[in-house]
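Contents: one structure, followed by commentary.
All protein chains of the complex are present and in place, except for one that has been dropped.
Chain IDs A and B follow the sequence of writing; residue 1 opens each chain.
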Amino acid sequence: MSFLSYFINGISLGSVYAIIALGYTMVYGIAKMLNFAHGDVIMVGGYVIFQLVFALGVHPFIGILIAVIACTVLGVTIERLAYRPLRMAAPLAVLITAIGVSYLLQNLALLIFTSNPKSFQSLINVPALKLADGALVISGETMVTIVVGIVIVVVLSYFIRNTKSGRAMLAVSEDKGAAQLMGVNVNGTIAFTFAIGSALAAIGSVLLCSAYPTLTPQTGAMPGIKAFVAAVFGGIGSIPGAMLGGILLGVIENLSKAYISSQMADAIVFGVLILVLLVKPTGILGKKIQEKV
Amino acid sequence: MDELAYATEKEGMMKKLRINKIIRNYTTYAVILAVYVIVNWMIQRGSISSLFQGLLIPLCIYAVLAASLNLTVGILGELSLGHAGFMCVGAFSGAFFTQVTQQIFTNGYLRFFLAILFGVFFAGVAGLLIGIPVLRLRGDYLAIVTLAFGEIIKNLVNVLYIGKDSRGLHISLKSSIDLGLEADGKVIINGAMGITGTPKDSTFFISILLLFVTVLVIQNFIHSRAGRAVMAIRDNRIAAESIGLNITKYKLLAFSISAAFAGAAGVLYAHNLATLTATGKNFGYNMSIMILVFVVLGGIGNIQGSMIAAIILTLLPELLRNVSPFVSENRMLFYALVLIFMMLFGQSPKAIQFRKKYFTLSTYLKEKPKKEV
Partner (left out) sequence: MALLEVKNLGISFGGLRAVNNFNIQIQEGELYGLIGPNGAGKTTLFNLLTGVYKPGEGSIFLDGKNITSYKTIDVNKAGIARTFQNIRLFKQLSVLDNVKVGLHNQYHYSTLEGIFRLPRYFQIEKQMNEKAMELLKVFNLDGYSHYKASNLPYGQQRKLEIARALATNPKLLLLDEPAAGMNPNETAELMETIQFVQKEFHMTILLIEHDMKLVAGICEKLTVLNFGEVLISGKTSDVLNDPKVITAYLGE
């Protein structure tokens, strides 16, 4: 029974990774850049909710809504100010800028909120599910996280395949130049992608902080990196891949915490990444991209 | 202009260029030596504060780190966020070597020299092991994997226990009791408590010497057959393949050399402290970013520049401590801004165009060639 409980918690953690990984994978697929600051947008979302709900007593639903809006605005602003001017520059320059932005957000948060951890109470009011006479307890957070994860993936997949803006995203991800010639607003589409990714980051922050109720300026960093690992694991650029990679990673992490060593869990997760890159560099569901010569 | 005059002018220009290049290379060595002589003279006269004296070895360490990371970022064109991790490998393996061989080698200089080689070797091997799976892929992966590597090494060292007794070495990942040492046994690496009692072998002289060797090796590497191959791969991988260059070999070579020198800096670091522990501050992400800031501010690909940036950015917070405490306390915030603005104003196509238009610092290399008549 304890195995099953670790497993289900792993799926829950994995769903959080998956939601964050979606932001990475979409931005990577469309703007062809690794948005290092994505994890820190989650942290900002966490602080917004904390300030609104716990310090000012705003209703949690409104708090979450405002956090989603705040993260969206932040994501689009970062894209506009820091990444867009470098779109034609060397990939290294964009990557370094993204690291700079990530670092800036962390240190601004440090300046404003200090490094003292804020304790975050769960915003999810769903009773735990007790199975097999209480031997297996599934918390409300776990259930909500899994459900939210599935809903987001389904909605997002539908959106990309069946709406005009979704197809514009696909077009830009295939070939920016050609998309532009076909009348797609490339800059707008990329900004829109950042908006969706950042909104998802805000939702991710609600779920993450509900499950791990301490908030520090570094809160987003590690989950952010792991979510990127999940995206690579599942095949970067692929939405179902992000979900699959996220869940697998969550399960691996939780099981190694339980059965191997809690200090080594992160090492194992990254070990898995290196293994995947060795065996199948494009990830589980990724497709091979032929470089144009 | 008649052709002969044009040819002589070209010849003269080339000569000038070549001489400039030679002078520039030797100037670096001369400056390092001069700094050593002057600082030493000032120490003897007693005109250097103890605070500044304490900074001398760290300054050399940072300069070595900056120069070696620039080999990866500027010459190889890949981003490593785990440079502090390689430093950590070097620091712990070097200190471990010193602890184990303290009875064997009585000559401190010889022992320290071997400790550096030991640290260099392990850091280089770590670089190789990370590089093999990752350097085949796009640059972004290297950034993530090296970042992860840095964190893993830090965590690993914190749960690593190694002890020594008459039966030999014992290793455990649980606790020092778990080592099962004999009564006279000695714990060398004590998990999160790290390594204590390493002799303070690092001196300003050895640090300067290491800096000198680092610059020598990296500069000469860049201007050799192998270094040219590395830069060719950076500039255009497909073309490099088409002329028969072994991409993986040269990428791995440059990356391992870079990691090895980070290891050397680590050994120096370990032998400058009584207690060596792996924390986020010395071997974590923040440290790796700080080294990256040195590289970016000093100029990607400019080895000398990154060393100067390392020195300025290390001294500045100390100098500003009394003038503006805010800046020296929140230096990480400024590092972030340095990264962003250096890229936005240095690398974006618009900024480059703007610079070309209004600040034509035309060097010989940038000058438009004259039309032949």
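The definition used in the following text is that a contact is a pair of C-beta atoms (placed from the backbone, for glycine too) under 8 Å apart; a residue touches a chain by one contact, two chains touch by 3 or more.
No experiment lies behind these values; they were computed from the predicted model shown.
Checked against the full complex, the candidates B:I188, B:I206 or B:L253 give a single residue touching the omitted chain, namely B:L253. The residue touching the chain not shown here, chosen from B:N220, B:T279, B:S324 or B:Q353, is B:N220. Residue B:S242 is the one among B:S242, B:S324 or B:Q353 that touches the chain not shown. Residue-wise, the contact with the chain that is not shown comes from B:R228, picked out of B:R24, B:R228, B:R321 or B:R355. Seen from chain B, the chain kept out of the figure touches residues 7, 10, 13-14, 17-18, 216-217, 220-221, 223-229, 231-232, 234-236, 238-247, 253, 301, 364-369.
The working rule: only the chains that are shown with their structure count from here on.
Note for the complex: chain B touches chain A at residues 73, 77-79, 81, 130, 133-134, 136-141, 143-145, 147-149, 151-152, 155-156, 158-159, 173, 238, 285, 289, 292, 296, 300, 330, 332-333, 335-340, 342-344, 346-351.
Residues 28, 33-34, 36, 82, 85-86, 88-97, 99-101, 103-104, 106-108, 110-111, 221, 225, 228-229, 232, 261, 263-264, 266-267, 270, 273-274, 277-278, 281, 291, 293 of chain A are the ones that touch chain B when the two sit in their complex.
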